[in-house]
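The other protein chains are all here in position, but one chain of the complex has been omitted.
Just so it is clear, A and B label the chains in written order, and each chain counts residues from 1 on its own.
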Amino acid sequence: MSTFDATSDAARRPFKGRRTHFGDLILQVTAGLAAAGAIFLVGMIIYKVVEGARLSLSTFGLGFLTHTSEINGDIGGKAFLIGTAVTSIGALALATPLALGVALFLSELAPGWIRGPVTALVETLAAIPSVVIGLWGIIVLIPNLRLHVMPALHSTLGFIPLFGPVTGTGASIFAAIIVLTIMILPIIASISRELFLGVPAELKEGALALGTTRWEMVRGVVFPFARGGVAAAMILGLARALGEAIAVSMVIGAFNGFSWNLFSAGDTLAGRLANDYSSPGTAPTATSSLFYLAVILLVFSIVVNLIAQVIVRRAERRQGLVR
Amino acid sequence: MSTIGTAPASLLRPADRLGRRRIVNRAAEGVAWLTAAVAVGLLGLVIYSVARRGWSQLNLDLLTKAQNPYAGPGVAQGLANAFVGSLVIVAIATAMALPFAMLIAVYLSEFAPRRVKTSVGLVLDVLAGIPAIVIGIFVFGLIVVNHGQSGLAASFALAILMLPIVFRTTMEVLALVPQSLREASLGLGVPRWRTTLSIVLPQSIGGVLTGTVLAVARVAGETAPLLFTSSIVGAGISANPQHALEAVPLAIFELSESPYPTDQARAWAAAFVLLMFILLTSLVARWFAARSKRKLGRGR
Partner (left out) sequence: MMGIVTESSSIEPAVRVETKRQPLPPRERLETVFEISDLDALYGSKAALKGVSMEIYKNLVTAIIGPSGCGKSTYVRCLNRMNDLVPGFRMTGTIRYHGYDISTRDVDPVAVRRTIGMVFQRPNPFPKSIFDNVAWGLKVLGMKDGLHERVEKALTQAALWDEVKDRLKTSAWGLSGGQQQRLCIARAIAVEPDVVLMDEPASALDPIATQKIEELMHSLKGEYTFVIVTHNMQQAARVADMTAFFSISRGEEGQRWGELIEYDATEKIFTAPSDQRTEDYVTGRFG
């Protein structure tokens, strides 16, 4: 850009000149604005969602969370809160042992030729869109549940109120739990599998050299080593389950209420949002109540996300201290 | 399965309970096999269902005729409007998200001090954790309440979902570019911006593309954001993003609730096409990733 003229001022002070190129400035400012834009975006999301809920927030306040329905002709949030909690925790409880079993299988037990295909299969499942799983849920899962699984469970375990009589089409909290389990299983499984594979071989050999069985070695060395990461994986799975709207709304029966009978219909925060998108209801607070649900969901997801970050950071620090 | 049975008695440790421990070990192995079978079974079941029911429903009409909810049962229907709509919405979303994500990644990787880097990274992680339906309702409140539904609004919502994915992969790839490369360029007197655009970014292009393809695979199947932004659609095939456009996942969602078998058949067909698209793009992304990893390794 600057010509080097032997006779000019520049020749006598060859390195003087603009320190920062104009191009640098442009790039830095533009990119910096983009980064600021991201922060601004998140702020906007929080702001807009809360603003949308303002009417409902001011009208009902926190009472929204403790009433099921029909306060002033509008929905209350309690049923959905409980529904979200039950379906998410239920799915986590079902998916975690299955996922750990798969991860153990893939990292320790499976013969070489099985590992590749099964790993690919598990990761493929993670990519299936929720609407497709929902479709499968409606047409394949629910009739099977209604005709075979639920009656069988009811007749054998019916004394537990969870397994009450089957109502209606079979669209139920139970169906939602199954669907959510299918969706979060691959997440927990693939993260756990990588964690188990990452346990140093020398640690495992040290345990086996004492004369312990494979399972004892896994319990004594592999699990403790991977503990933090598995916790983080579970939280990620939980976050996914909390926010899942489509598949849940398709199979849960959209019932505004909650009963402990898993075989009855129910709803979750996200599911309700998906169900009511076209017809929020007639009350003047209807739309803002929907936003209220979104606020709760937003708070949940941010909190869970931050917890996951803390866990991951703590696990990394523990691992990092060593070796 | 024998122990060291005939070795001197002093070597046997009755306190060992070796027999019982072996049984426990066997049982644990069995449980692991069982869970793997259950998990694989479930997965295979879903994919199999979609494949079996969807494959048979594929026909040309699907791609050429539009959906017409007002037509009688005899009229041929398809999902052309949904495919076109999806294409337009996802393409615009990609155009929105890609440059934005790349700029943020460039800023954090090349210019930002450490504290800014971690905070902005944290913000983007939070963004990644916000459920799609909340994003949908956000865009609803931001745009739709005032301007009505549109394909653009839907694209915006999808772009927000794509942003963290493309950002993360771009960051990873930028970090892989060796510092010595940057220093060599700067040492020659090439200004920062030129170094970044002509040296660093081209090295990372493979990773950026991978991230983009992965993000596309992810949002092509997203229904929730579309519910609030592009769900009230007119008849006929339209590609005008200023109006609400039909999209494939939304079509599946709507058709799934219909009692008519023809509608359900179309839902399965659409699900099959969507699934194949996503699987293919994921495979392409993975192939890309493997290839660029190999090139980076060789380039050194």
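Keep this in mind: contacts are C-beta pairs under 8 Å (C-beta built on N, C-alpha and C of every residue); 3 or more make two chains touch, one makes a residue touch a chain.
Treat the numbers as computed from the prediction; the structure is a model and nothing was measured.
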One chain isn't shown here. Among A:Glu51, A:Glu123, A:Glu194 or A:Glu216, which residue touches it?
A:Glu216
It is residues of subunit A that touch the chain not shown, namely 112, 200, 202-203, 205-213, 216, 220-221, 224-225, 321-323
In the full complex, which bits of subunit B touch the chain not displayed? Write them out.
1-8, 11, 13, 15-18, 21-22
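Assume only the chains that are shown with their structure count from here on.
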What residues of subunit A sit close enough to touch subunit B in their complex?
21, 23-24, 26-28, 30-35, 37-39, 41-42, 44-45, 48-49, 51-52, 97-102, 104-106, 108-110, 118, 121-122, 124-125, 127-136, 138-140, 182, 185-186, 189, 213-216, 218, 239, 242-246, 250, 270, 273-274, 277-278, 290-291, 294, 297-298, 301-302, 304-306, 308-309
If we count contacts the way the header does, which residues on subunit B are in touch with subunit A in the complex?
21-22, 24-25, 28-29, 31-36, 38-40, 42-47, 49-50, 53, 100, 103-104, 106-108, 110-112, 116, 120, 122-127, 129-135, 137-138, 141-142, 160, 163, 191-194, 196-197, 217-218, 220-224, 227-228, 231-232, 249, 252-253, 256-257, 264, 267-268, 271, 274-275, 278-279, 282
